[in-house]
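Below is one structure, written out as C-alpha cells; the observations come after it.
Note that one protein chain is taken out, while the other chains of the complex remain in position.
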Amino acid sequence: MLSRRDIFKYLAGGGVGVGTGLLLGEVNQRPLETLLSTHIPPEDFSPGMDTWYNTLCRMCQAGCGISVRVREGRAKKIEGNPNHPVSRGGTCALGQAGLNALYNPDRLRSPMRSDGEGGFVESSWDEALDAIAPRLGAMQSAGMGGRTWILTGGLLSSGEEALDKFREALGANVLRLGLDTPATELAAAKAMYGFSGFPHYDIAKADLVVSFGADFLGAWRSPVGYAKAYGEFRQGGDGHRGYLVQVEPRMSLTGANADEWLPARPGTEGTLALALAADLLGRRGPDAAPAGWEGLAGAPSLEEAAALADLPAGRLHALAERLAAAKTPLVLGGGAAGAGANATEALTCVASLNRILGAAGTTVRPNLAHAPRYSTLSEIEEFVAKAANGEVSLVIVAGVDPLHDLPDSLGLRGALDRAELVVALDSFPSDTASESDWILAADTFFETWDDDISLPGSGRLSVTLQQPVQKRLYDTLSVTDIVLQLAQRSGGALAEALPYEDAEAYTRSEWATAWANLGIQDDFEAGFRQVQQQGVWVADLAEGMADQFSAEATAPAAPSEAQFAGDASEYPFVLHPFQTPGLREGKGARLPWIQELPDPQTGVAYGSWVEVNPATADELDLKDGDVVEVSSQTGSVTSPVLRYPGVRPDVIAMPLGQGHQANGRYAQGRGVNPASLLAALSDGSTGALAWAATRVALRKTGERVRLTKTSGESRTLGRQILGPDDEH
Amino acid sequence: MSATRELMFDHGQPSYSEVNTDIINALTTTTWRYWVTLGISAGAALLFFVAPWIYQIIVGVGAAGMNRNAMWGTYLSNFIFWIGLSHSGTLLSAVLHITQSDWRKSIYRSAEAMTLFSLMTAAMFVMVHVGRVWFVHWTFPFPNPMELWPNFRSPLMFDVMAIVTYLTASSVFIYMGSLPDFAAVRDRSTGLRRKVYAVMCFGWRGTAHEWHTLGWAYTFFAVLVIPLAVSVHSIVSWDFAMSTVPGLHHTIFAPYFVCGAIYSGTAGIVTVMWMLRKFMGFGRYIGQLHIDNLSKLLLVLSLIWTYINICENFSGWYSGTSFEYEAILYRIWEGPFWWLYWEMILFCAVVPLVLFSRRIRTNWNVMLVISILINIGMLTERFVIVASSLPRKFLPDVFGTYFPSLVEISITVGSFAIFTTLFLLFVKIFPAVSIYEVKETLNPLRKREAHS
Partner (left out) sequence: MSTIRDKLREYRTAGYYTEFEYHWTMAVDLDRCTGCEACVVACQAENNLPIVGEKRMRQGREMKWIRIERYWDDSEYPNARLNFIPMLCQHCDEAPCEIACPVFATYHNQDGLNAQVYNRCIGTRTCAVYCPYEVRFFNWFTYTWDEPLEQQLNPDVTVREKGVMEKCTFCVQRINRAKDLARDEDRRVADGEAQPACAQACPTDAIVFGDRNDTDSAVSRKLEDPRAYEVLKELNTHPSVVYLKNARAPLAGEEDDGHHGDESESHASPVMWPDESSEAVA
C-alpha cells in the first residue's frame, strides 16, 4: 500500500530529481567558459572596470592606431592611440564609427551558402571549407592554380602576406583592387624622387602647402595623420601660420579649409604645376633643378597655363611668388588630379615642384621603400576575358567590394557570374558577397589578429598590431584563419606554405621572423607583449629599408592633353566623384552613425546628391532637390541636385559610397553610386583606373525630392558667429 | 436709464415670473436637439482630442510636428489662445460690476462660464504639450521627502501659479454669483433636481442678511479678480518675453497679450451671446445694448491691438540687428506663414474697423461673423508668433521649418469640441442668465403692473 506520506516522499524526491536534472541540463547546454566566468572571470575582466586594448583601425587603408575601451567583455568606445606615430591619438569620423561594424545587425553570423536563387542559407565551417578545399586540392595537383583568382585590397599586412603565400603556393592570380588606389602617386614618386614607396609628407613643418587635388583632411590616404599635422601647420605655437592653397575642380574638405581654392579645369593640374615649375626655375636659376634636367621642355608660361586651366593669371603669379618666398613649402598631388588619363604625368609635374623648391628632404621625406602593386585596368580586363572564356574556376574575394566600388563598365559582374565558384570572405553581405556562391563570414578587426604597415607612414618603420579586443560575437573566422584552414584542408604545397594553427600563431610567427631578419635578438615574448600594450612597434628604418632620393631625375615632360570618356558636346560636364570623410568608397555606408552624419560641406545625410554650380543650375533651371538623370556613355543614375558654390560650372560632383545593392539595411538601396557611371579609362603610364575622366550629361526629370539635410541657412546673415568683425 | 433698459430687451420687458420661467425652463426642458448636439460634441471631443492624445502619450510627443528648431508648436499657441479667450469673461464681469453697469447683468454668467471652460481647455493643452504628462504634478510646490521644489524663477512656474489662482478665483466668483439662482431653481423644481439644487445653493433662503453678505463678498471678489486677470496673461506673455528668442523677446508682450486676450475674449462673448439668443431663447434678455456696448469695446481693443502690433514690427525693424529684423521679415513676408500673418491683420485690425458704424454694431448676425473672424485671427496670431519665431533664432545653420502634424491639428479642432461640451453641460446646470440680477434691471413700473 502506498501511504499518503510515501506519495509526498516520491513527489518530493521526484521533484528534486527533475529539478536537478533540469538544472544540470541547463548547465550542460552552456559553454564551459560561461559557467566558469561567473566564478573565475578572465583575468582582464572585472565588472565596472574598463579595459583598454591598443589595436589597429581597419576602417580605411590609412592604418591608424586606436585604443578600444572594453567593459564587461564588450567593446564600447574607440579612441586614438597616442603612441601611434601616424595618428598620434587622433581619430576620424569613420574610425569612431568602427563599433557600428562590430555590432552591426546585418553582419554575417555564420558561413552562408547561395541557394542559387539569389538567397543564402546558413551553413557551417566544416561544410563550407569542405566544399572549397577539395577544389583547391584538385587544382593544385593538376597544376591549374592559375584558374584561381584572388581579389583583394592592397595593404602591407601579415594577413595580406598570408593571402599572397597562399596565392604563390597555388600559382593563382591576384587582383589588388580599389577605386582610389595610390598607383599614380607611387609612380610619380618613383619618377621624381626615385622612391619605391609612398613619400612621407611633413605638413606640420611646412609654411606653405599647395595641394593639387589631394583632399588630405577629408579622405586622402591618411586623413588623421595629416589632420594632426595640419593642426600644427595652422597654429603650431611658434607663431607661424601655414598657408594652404588647394587646386581642384570641386571644393573638398581641404579646399574648404584652404586659404585659397583654385578651381582648375579638370586634367590641367599637371600643366599648371609644370608652368609653376618653369617659373620657379626661371627665378632660381637652373641650379635649383636636380642633376640631369635639361630644362623643362614644353613648359607653358603661367599665362598659357592659366588660360588652359581657366584660372586668372594674376592668381597664378601670386602663387608662384608665394612658392618662391616660402621657406618650407610642400606640394601634394593626388585625388582627382591623380585619376585622369594623364595622371602620372601630371603628378610627376606636381612632384617636380618639390624638387625645385628644395622640399625633397625637408617636407617630403623618405618612407618605407615598399608599396603594394595595384592591378592595372588591363589586368582586370584580362581577368574578365578569362572568365568569359570559362578559364576561371575559383574567385576568392577577400574583403573588397569591387562590384560596388569599381565601375560597372569593367564587366566584373559578368566575370563573377561566369566563374565556376565565387567565394567571398567578408563580414558583411556586400554587393560582391551577395553575388557569390559562398560567403565565408569573416571577423571584424576587433575580433582577430593581424597587423599593418601604414602606407602613408610617418617616416619611420611603424607596424601596428591588430589584436582581438573581445571574443567573437558570432561563428566567424578571420580572413587569415580562413586562408590557413583552406590551405590545411587542401594539403600539398598549400599546407606546407601555411602550416599555422590560426591567425594568432601565424601573426606571431610573422613578427618573430621579421624581428629575426632585422637582427633583433630580444626575448620575443617580452617584446611582443610590449607591442601588444603599445599597439604599435616603431623603429628607425634600417639601412636598405628606407627610400633614398635619387640624385638625378628626369625632367618632367609636359603632360599630354587630358582625355575624357565621352564627347564634350554630348556630355558637357566632367563627373567628379569624391569621397566624403565618412562614406569613403563605400565602407561607411553600412554604419548607421555614418549614414546619420551630415556631410561636412553640405549638411546632407542619408543618400546621394549631385553638386551643381549655382550658375549652371540656374542655366538648367535646377533647384535644390530637383531630381536629375546623370548619364555617361556607360550608364546613368538619378539623384537630387544640390546647388554647391564650390564646384566648377563645367563639373558636377557626386559623393561615392552610396548606392549599394546589398550590404545591410543601412546601406541597401540608399542613394546612387557614381562609380557605376565611370568609363573604363586608364592612366596612360600606370594603367590605373582614371576615375575622374568621365564626361556626363544632366537631364532634369521633373521629379522633386527633399534632401535630408541638417543645414538651414548657410550664410551668417551678418551675425558675428564666426568671430567679431575685424574692424570692430 | 429707461432708454437703456429699452435697449436691453429687444422684445419688451419681461415680468419677474416670466424671467424665472424663461430661464429655468431652459434648464429643465431639454429637447432631443440638445442631446444630439451634446452627443456630437462629446463624440468629437473623444475622437479628435482624447484619442490622438492617447496615441501621442503612447508614442511620444513626436506624434506632433515639432522638431529641433520649433520645440513649441500649436499646443503652446493654443494654450495661449484659450487663456486669452478666458480673459474677458470674469474680467469684464468684475469690471462692469464695480462700475455698476446694468447691462452686464444678463450676460455675465455665460461670460464667466466661458472663462472657466476656456481655462480648463488651456490647462488641458499644458498637459498635451509636455513630454511626460505623468509627471506634470511636479510643477506644483508640494512637500516631498526629496525636498525637491519647483523653480520659482521659471516663467512656467509663474504660469502654473497664475492659472491655478485664476481658475480658483473664477470658479468661486461664478459659483457665488449663482447661489440665489440655484435657490430659485430649487424652488421651482421637484424630486431629485430639487434635492441637488438644495445642496448646491447651500440652503439659500434670501434673507436680508444673506443678500447683504453676498453683495459684499461679490464685490470683494470682483476687485480681487481684476488684477488677477491682468496678471495672468502678463505672466503667460513672459513665457515668451523672458526668452531670448528674436520675435518673442519683447517688453511690450505683457500689454500686448493682455490686450489681445481681452480682445479675443470679448469676441468670444459675442459669439456665445449669439448662440444663447439663438438656441436657448434668451433673446429677451440679451439685446441691442449688449451687442452695441460689446462692439464698442471690441473696436477700442482692436485699435490698441493694432497699435501694439505696429510697435512690435517697428521695434524689430528699428533694432537694426539681424536677429530681430530677420525674425520680423520671416514672419510677415518670407516665411511659410506670411499669409497667416496677413490673415490675422485682416481679421483683427482691418475688419473690426467697420464697427465704427452703429448699424453694423447692432446687427447680431454680422457681429457673429466679425466675432468669429476676430477669434480666428487671434488663434492664428498665437500660432504665427510661435511658428515663425522658434524655427529661426540665432544660428542660421540650424534654421528650420515647422508645420503642425495631423495629430496637432486634430487636437486643436478637438479642443473646441471640449469647450463646447463643457458649455453645453453648463447651460443645463447653471441658469445661463442670472435670474436675480436680470430682475434688478427690470422697470419697477412693470413690476407693479405684474403685481396688480
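Each chain gets a letter, A and B, in the order it is written, and its residues are counted from 1.
In this section, a residue touches a chain if its C-beta (ideal position, glycine included) is under 8 Å from a C-beta of that chain, and two chains touch if they have at least 3 such contacts.
Just so you know, these numbers come straight off a predicted model, no measurement behind them.
> Specify the residue from the set A:V224, A:L498 or A:V630 that touches the hidden chain.
For the chain that is not drawn, the touching residue is A:V224.
> In the complete assembly, which of B:G60, B:G215 or B:P336 touches the absent chain?
Residue touching the absent chain, from the options given: B:G60.
> Using the definition of touch stated at the top, determine which of B:A51, B:V95 or B:V136 touches the missing chain.
Looking across B:A51, B:V95 or B:V136, the contact with the absent chain belongs to B:V136.
> From the list A:C60, A:L155, A:M251 or A:A343, pick the residue that touches the absent chain.
If we include the chain that is not displayed, A:M251 is the one touching it.
> Taking the entire complex into account, which one of A:L311, A:L575, A:A589 or A:L622 touches the absent chain?
A:L311
> For a quick check of understanding: of B:W149, B:W216 or B:W333, which residue touches the chain that isn't displayed?
B:W149
> For the chain that got dropped from the picture, name the residues of chain B it touches.
With respect to the unshown chain, the touching residues of chain B are 59-62, 65-69, 71-72, 129-133, 135-136, 138-139, 148-157, 159-160, 239, 242-245, 390, 393-398, 400-401.
> Which residue numbers on chain A touch the omitted chain?
Spelled out for chain A, the touching residues are 71-72, 74-80, 87, 89-97, 99-100, 102-105, 217-218, 223-224, 227-228, 230-231, 234-235, 241, 243, 251, 253-254, 256-257, 259-263, 265, 307, 310-312, 314-315, 317-318, 322, 473, 572, 581-582, 592-598, 600-603, 605-607, 613-616, 618-619, 645-650, 665, 706, 708, 710-711, 714-716, 721-724.
The working rule: only the chains that are shown with their structure count from here on.
> Could you give the separation in Å between the centres of chain A and chain B, each centre being the mean of its C-alpha atoms?
Roughly 65 Å, centre to centre.
> Quick check: in the complex, which residue numbers of chain A touch chain B?
603, 710-719, 721
> In their shared complex, at which residues does chain B touch chain A?
Those residues of chain B that touch chain A are 69, 322-323, 326, 392, 394-400.
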